[in-house]
Each structure stands twice: as C-alpha cells, then as structure tokens.
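First, the structure itself, so that you have it in front of you.
Complex shown without one protein chain; remaining protein chains in place.
Right after this comes subunit A.
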C-alpha cells in the first residue's frame, strides 16, 4: 500500500514537473577578476525573470578552459543546459548544441552570421574583440625617438633599437600558452589570412598545409623575434598577471594582447593615457585586423527544457547591463543592432576608444587565428598544439620540422 502511494506521488510529481514552468536549468559559467561571481549572479537573476518558473543553477568551471570542462561534464552525463563562452565547433559537430533562430539573430545583431558554423549559429554574436593588437608605452617610445610602426620592417627596427637601449621590447605572458601565442596569432592572422582569408577553409579541404611557405614564413618571423631578443630571457616563466603589471610598470615597451586589455579590469584610466595601440604590422603596411566575434550563451540540444534554456540564453545575451560590464571591465566591443556604444552608458578609457576605432573603421578584418567561434575555428586539439608552438620557438628554431608535426596533428584531428 505504502509503495503504491509512493509510486503514485512520484509519478504525479514528475508529471507536474514536465508540464508546468521551466524547472531547473544548469548554466556553466567561468569566473575571472572582470567577470566575478557577483556579475554572474546578477546577470542570471536578471535574465531568469524573462523565463517564467526558471531556476538557474550555476556551475562554475574550475579554470579558464571551460570547453574542456564542458567535455568532462558531457562525458559524465552532466552536460549543462546553458554554457558560457565555450568553443562551439566540437559540440556543434556532435549535434550537442541547439542553434539560435536566424530571424532573432538578424533582428538583434550587426553581424548575424559572424559565428555561423555550417550555416547555424550557436553563440549569439553580441560583441567582438581584436586579437591581438599591439599596445605600446608612449613615454618609452618618445624617450627613444620611436614612431608607431606600420610595417614589419619598422616594427623590427623598433625592437632592435629598444633592445640596444636595454629595454625589453615585447612583453609576453609566456608561461600561459594561450597568452604566449599572441605574436603567432598576429602573424598567422596578418600574414596568412590577410593575404588569403579563405586559407583555413583550404586547410580543412586538404588544399593547404600548415607547413606551406605562406604559413611557415609567418611562423619564421616568430623565431626571428626570439633571436633578435624581443622578449625577456625569462619570458616563458611570466604569467598573464605578471606580464600585465610588467608592461604597466614600464618594464617593457610593447605588449601584443587581445583588446580585452583595454578594459578597466586591466588598466586604469590614468594608466591608459600612457598607452597607445597599433595593429599587428604587415610587410607592406596594410592594416589587417584579426577579428573575433564573441558572445556568451550556448544551449544544449539535449536540455530537458530546451525552449526555456534558449529563452534564458537570449534574454541574457540581450540584457544591456551584461554587455555594459563586459565593455567596461573586459573591453568588449558591442555588436548589437539596436544598441550603439553610447546606449550602454559604459565608462571607458581613451585606450578603449582608440582600439574600438579599428572595429568601426573600414579595414581588412580577418578571423583571429585560433580564436574564432565560426567555420574558421581550428580542429579539436589544434589550438593547444599551436599554442605550444608559441613556446617551442624559444628553444627550437626549426620551423619546418615543427609545422610538419602540426600537419600530422591536423590530419589526425580531421582524419585526413
């Protein structure tokens, strides 16, 4: 008798859960000094109001590699309903993500197809970044009579001059592979994609190789930078936080880094006044901007309440308060159709405005190599191999050999 009552109660309870309200949804987030727990809690509470009956349970990624953590959750049968800032290509290929409605994307974003993978969008294209720009110390440049370089030759001449003056020319957070890769990202984006924007697609089709001269010559420049003493001898022992403080303290003259560095989490308005910015230089001086359209929320296709999860994701993505925080603290450039930069009421510094001009200006924008969320995203595992290359150029100058290995990694990852 008791067992029958218990079974009926359970069945009724489950029935009620499936019929009414959004129920409980899990949202995997990540925390940084800019996007702290308070930011996520507030933004979740705001977006949850748009989804009746939704209880959002926050899951915090243990480190910055939220894509890896999402895979761990998937492997253990705990894939979240909503995920913040993952690399969607792997998951989309396995049909684990629910694409956003194209009309909603068209209605709300300046570049509604910027994050498209196979014609579908899994991350709303809410904001953008330039990865990398080269930030420079205005005072050091002025003291050493250096003008802002616009060509590769001028850039290397500035490096040589700074090294001769006993100043570390380029800051590098070399102990963190993603940060160590900044010069290589700049070189691959400007020298390879600047000349052939479809090059990554050719790589996927097997029509190009990483060891081809166009890519190898670009990577050779990374070796040349090491050889000319562009970095501190201990650059690979420097973490991101230390690199930021080194550059801001004037211990180095230039710092290739993503445009997030313009945010108030990284520089104060006063510090920003002494910092200038220029795009990664090309041989002929043409302006190539390594562009990444970002966004935050992806939705699991396997969510028990996929409609509610997507409604929450859309509400989160359109909330101006969320983007305001991203603009101020993380230097995000808004890509909203109905909201201009002034509509957010964000307080930004002069460095942010200088950097933002490269988004609004007419120039050659290409995918930021290894950073984008669209069809140009690299095959699984290749980002890590590419990041490792950024460190290995310090001890192994045989670019051809290293790129042949990278070709093998690419072939294994794409089964070619």
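Side notes on the structure shown:
The definition used in the following text is that contacts are C-beta pairs under 8 Å (C-beta built on N, C-alpha and C of every residue); 3 or more make two chains touch, one makes a residue touch a chain; residues count from 1.
We take it that contacts and distances are computed from a predicted model.
Set against the options "Binding-protein-dependent transport systems inner membrane component", "Branched-chain amino acid ABC transporter permease", "3-hydroxyacyl-[acyl-carrier-protein] dehydratase" or "Twin-arginine translocation pathway signal", the UniProt name belonging to the omitted chain is "Binding-protein-dependent transport systems inner membrane component".
In the complete assembly, the contact with the undisplayed chain comes from A:235, out of A:35, A:48, A:235 or A:341.
Check A:33, A:53, A:93 or A:250 against the missing chain and you find that the one touching it is A:93. Set against the missing chain, the residues A:128, A:305 or A:391 yield one that touches it, A:391. Within the complete assembly, residues 68, 71-72, 74-75, 90-91, 93-96, 174-177, 180, 232-239, 242, 246, 380-381, 384, 388-389, 391-392, 394-396, 405, 412-413 of subunit A touch the chain that is not shown.
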